[in-house]
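Worksheet: one structure, shown below.
A single protein chain has been removed from this complex, and every other one stays in its place.
Per-chain residue numbering starts at 1, and chain names A, B and C are given in the order in which the chains are listed.
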Amino acid sequence: MPRFTHQIYPLETGFHGPTRPIPNADLVKQYEFDSFVPFKNSADNSDQKLHEIAQQIRRDIIRELVEAGSGHSGGPLGSADIFATLYFGGVMRYEAQNPWWPGRDRFILSAGHMCPVLYATLANAGFFPKSELLTLRKFNSRLQGHPGRDMGLPGIESSTGSLGQGLGIAVGMALADKHVDKNGRRVFALTGDGELSEGEIWEAALIAAHWELDNFTMVVDRNYCQIDGRTEDVLKLDSVADKFRAFNFHTIECNGNDISELRAAFAEAKSVKGHPTCIVAKTFMGQGVSFMQDDYRWHGKPPNKEQAVEALKDLA
Amino acid sequence: MPRFTHQIYPLETGFHGPTRPIPNADLVKQYEFDSFVPFKNSADNSDQKLHEIAQQIRRDIIRELVEAGSGHSGGPLGSADIFATLYFGGVMRYEAQNPWWPGRDRFILSAGHMCPVLYATLANAGFFPKSELLTLRKFNSRLQGHPGRDMGLPGIESSTGSLGQGLGIAVGMALADKHVDKNGRRVFALTGDGELSEGEIWEAALIAAHWELDNFTMVVDRNYCQIDGRTEDVLKLDSVADKFRAFNFHTIECNGNDISELRAAFAEAKSVKGHPTCIVAKTFMGQGVSFMQDDYRWHGKPPNKEQAVEALKDLA
Amino acid sequence: METTTKSGILDNMTVATNGAQIPAFVTNGKKATRFGFGEGLVVLGEKYENVVVLGGDITGSVMTSYFKDKFPDRFFSMGITEATATLVATGLALSGMVPFFATYGAFASCRNTDMIRISCAYNDANVKIGGGHAGISVGEDGATHQALEEMAIIRVLPNMTLVVPCDYLETKKATIAVGEMYGPAYIRFGRVDVPSFTREDTPFVIGKAQIFKDGNDAAIIACGPMVWESLQAAYELENEGIHVRVINMSTIKPLDRQTIIDAAKECGAIVTAEEHQITAGLGGAVAEVLAQESPAPVEFVGVKDTFGGSGKADELMKIFGLTSSDIKAAVKRAMKRKR
Partner (left out) sequence: METTTKSGILDNMTVATNGAQIPAFVTNGKKATRFGFGEGLVVLGEKYENVVVLGGDITGSVMTSYFKDKFPDRFFSMGITEATATLVATGLALSGMVPFFATYGAFASCRNTDMIRISCAYNDANVKIGGGHAGISVGEDGATHQALEEMAIIRVLPNMTLVVPCDYLETKKATIAVGEMYGPAYIRFGRVDVPSFTREDTPFVIGKAQIFKDGNDAAIIACGPMVWESLQAAYELENEGIHVRVINMSTIKPLDRQTIIDAAKECGAIVTAEEHQITAGLGGAVAEVLAQESPAPVEFVGVKDTFGGSGKADELMKIFGLTSSDIKAAVKRAMKRKR
């Protein structure tokens, strides 16, 4: 039986006019973005190597944000180790040079506001030139303030930014892979913890468990911070692990700023049969930058020039 | 400091024109609706008495539905014991003759489609003439197909019918009572089990637990049935109790067709401090009517005339 | 009458085109449009292996049950999770499927509005949403279940396609057409039996209106089952010597602007007829085009910014002013306003 087919990726309908933002040439030189050689995605990368990559991602997050003049620092810095493990620890299958390779695993950033870490990760993996990181949030940039699929940025599978939506999209992808195409692909998604208060998270959880999507792994960035304060003050969420267990997920708690624990968690997730997996990764917002560490006030602020210098020192 | 005040109850804006449906006079006589004396709400009502009231409610549900020619049989019959206990077992405080008495406890039917049981309960408590039950679902009836607050029917606190909404409304009422007016009022809500798949249920649960609404008691009509089939086939929900426990509710499981177990559950709920309570009441859809018992196909169907005769025999 | 053959619906009425009395409801019988949706899905399922359907626990009411029975491996139950079912459909679409999710229109457009806006429309995902139980004719279930706002809500979202077919057969065609186009789309259909009057050879093209009856004294622009009511009104008016054009605006977005502009220029008076709020729906869309292109008097037939209520379908259609006689009166009002 034939398929109804149509090109899905890349979509490039989001540009308004021909102008494109041009990266600041001095910074491109200063950061040596031109000469950058992408990191390799390999299970052999040592924990040490992945830690270095995570620090590199953090430095690039700072560079993105100070240049953008707005955007989210805390969550991206806190989750850099998760991204380093996913993209460089051999967890996800992808071809940076062939970004829309049909066989690729899928990653959906449900917490769309955390896109600076995803952009930095993709650039460090060679999906697009690192210099483009300096166009974050500028008019007609492929690096939108929240991921916009309509800009065709390699590695961006879906638009997100409205909390609670990405998870259901990822579940739909896992459903297609496991029950229709049966192609052995794995689907990953990352949510914030404040984001868990959106009811669609729990609807998606019911659906993922009902359909036994063992090809689906979600990570909760459990940093106990959201915009208005500590999560337990804004809306009590503990115990997140108990909740996902009660929703019939295979649930793993780990230190989300520890590469080896993350690696073990993803390995365990891969081995589970008949249940989706939720990795509750305990992180610190702003991890690695002393004056941002564990401070919810850095949820949505960029560093100013002086703070950026400080931050890059901490991350050197 | 003054309050901004305005009449809230009753609202009567939902009538379209002056015509009102007239109950079938023969049936009113046949059912002896005219001479009916309302039941008393009292903690002293014996379990036996409450059981009789529940059976009376069931008979009236059949009468409502066969006359309406459409509507929901299964859930209402299955939950009649819950309503008998709530309204006649001294659990809820109300004055049927003074239905909008400010001191009344509140009840919200989140599963709006189950209104035939609420209407029958209210009529048997004397909120309005039993003959009006025969106007269910007719044009300009105060007994709408789903509860319509705009018809001003005594005892209807809110319009419901879109699943998953009533619970949040009840939580808001409990919040007002506990944290603003501090008036010692209790708020009750009933949801279906299929209804639990709506994410707003879990948002409301987070909010109720966060604000420690121990004046709030919700009952889940756990009949394992919804429109498309058994709940575990449509979307797996077990364990409902584990889920509410993980959401920091005081959770009680009981036989929802057993008056004494229901009584004990409501008594326990009243004694809990610092947590909202969820009573997971295991019921049978269509309870009491042999050919409807535990059969999801009776979710949304009324009995025809012959079936009604059969049903009333079973319930005699 | 050229358009009668073009539109291919009227040979059971040709008597009417010369002004004679026509028997009301000379049709191919009555059938609810939701059956056209259900059958259209089966046709798509037979044609394409990647058409999948998501159930919202009312598969028997919106007739996704047909697909479920025929293609159980491509039917996925989502429970009662309209918002997330829409997101799951998005994920399926981004993985190359052609997913249909259907439930009652009130929930298919309001319970998931943010999801349609961002995950379907902004994402340009190939998600198809079926909204059943459209309009006041839902009947006894009452106001909560009577969808009267979806056309406004879907129409305002960029990238969306919105089709509102007029009878059972056109709904079947529209469902297939929606499945064979790329992009997020919403199809609106109803619960109760309504006259079937279009034929196999009646053309249906997304974005193209059909002139079902010619006339230059006034034009009725209608969608859904109100098209039949409009034809009734028009043929009754023929007896009074009033020649009214009847336009089946089966696509609300993208809108066939030219047919609207021509109607205004050639007829000078417009009536819109929809089983929807008169605010921001078909009437609003037509008013916007005319204001921009060719101002003309318009009379709106629809629900007048109120909620519905329980009652029998036909009883409610009368009470809420949605019958052929309401349309007739509106035509006369509109003609009086001609300049």
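Keep in mind that, in the parts below, a contact is a pair of C-beta atoms (placed from the backbone, for glycine too) under 8 Å apart; a residue touches a chain by one contact, two chains touch by 3 or more.
A quick note: this is a predicted structure, and the numbers were derived from the prediction, not measured.
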For the chain not shown, touching visible partners are A, B, C
In the whole complex, of B:Q56, B:S79 or B:S162, the residue touching the missing chain would be B:S162
Of the candidates C:I153, C:A177, C:I247 or C:L316, the residue in contact with the absent chain is C:I153
Contact with the hidden chain, among A:V28, A:I82, A:I108 or A:L163, goes to A:L163
The listed residue (A:N24, A:Q55 or A:N140) that touches the chain absent from the view is A:N140
Residue list for chain B contacting the dropped chain reads 1-6, 8, 11, 13, 106, 148-150, 157-162, 165, 167-177, 179-181, 199-200, 203-204, 206-207, 210-211
Absent-chain interface residues of chain C come out as 106-107, 109-111, 113-114, 117-118, 121-122, 143-144, 149, 152-153, 155-159, 270, 277-281, 283-288, 290-292, 295-300, 305-307
Even though one chain is not shown, chain A touches it at residues 14, 16-17, 68-71, 112, 137-141, 144-146, 148, 150, 159-164, 194-195, 197-199, 226-228, 233-235
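We adopt the following convention: only the chains that are shown with their structure count from here on.
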Per the touch definition, the chains contacting both chain A and chain C are B
Whole-angstrom distance, CA centroid of chain A to CA centroid of chain C, is 41
Per the C-alpha means, the centres of chain A and chain B lie apart by a whole-Å value of 45
Listed in rising order, chain B residues that touch 2 or more other chains are 197-199, 235
For chain C, residue numbers touching 2 or more other chains are 77-79, 81, 83-84
